[in-house]
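Removed: one protein chain of the complex. Kept in place: all other protein chains.
Right after this comes chain A.
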Amino acid sequence: MDKFGMHSQTEQLHARHIGTGNADTTKHQWLTNQHRDTLAHYVSDDSLATYISIAEGESAARTKFNMLQRMRQPCGPPPAQAAED
């Protein structure tokens, strides 16, 4: 089937471009990726981080730190998978 090395190329592209979905992407994976993108943007954008820190009543450094911490598991641990896959 994999006559032109298509499969390995796709895998490589998937590894490089994090968040590229496929048929097996779960809702949790997709959401986690969305959240990571959002949090990374908040951390990178000084005015958004300041905006959020004022709303939360925290220092900007604490807000950025909290968001980086949340990037690791923004939607909690993955749900227990059914055994079929």
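By our rule, a residue touches a chain if its C-beta (ideal position, glycine included) is under 8 Å from a C-beta of that chain, and two chains touch if they have at least 3 such contacts; residues count from 1.
By our rule, contacts and distances are computed from a predicted model.
Peer 1: One chain is missing here; what is its name in UniProt, given the choices "Exosome non-catalytic core component", "Pre-mRNA-splicing factor rse1", "Exoribonuclease phosphorolytic domain-containing protein" or "Small ribosomal subunit protein mS31"?
Peer 2: So the chain that does not appear here would be "Pre-mRNA-splicing factor rse1", according to UniProt.
Peer 1: May I ask which residue of A:23, A:55 or A:80 touches the chain that does not appear here?
Peer 2: Of the listed residues, the one touching the omitted chain is A:55.
Peer 1: Touching the missing chain, which residues of chain A?
Peer 2: Missing-chain contacts on chain A: residues 15, 18, 36-37, 40-41, 43-51, 53-62, 65, 68-69, 71-73.
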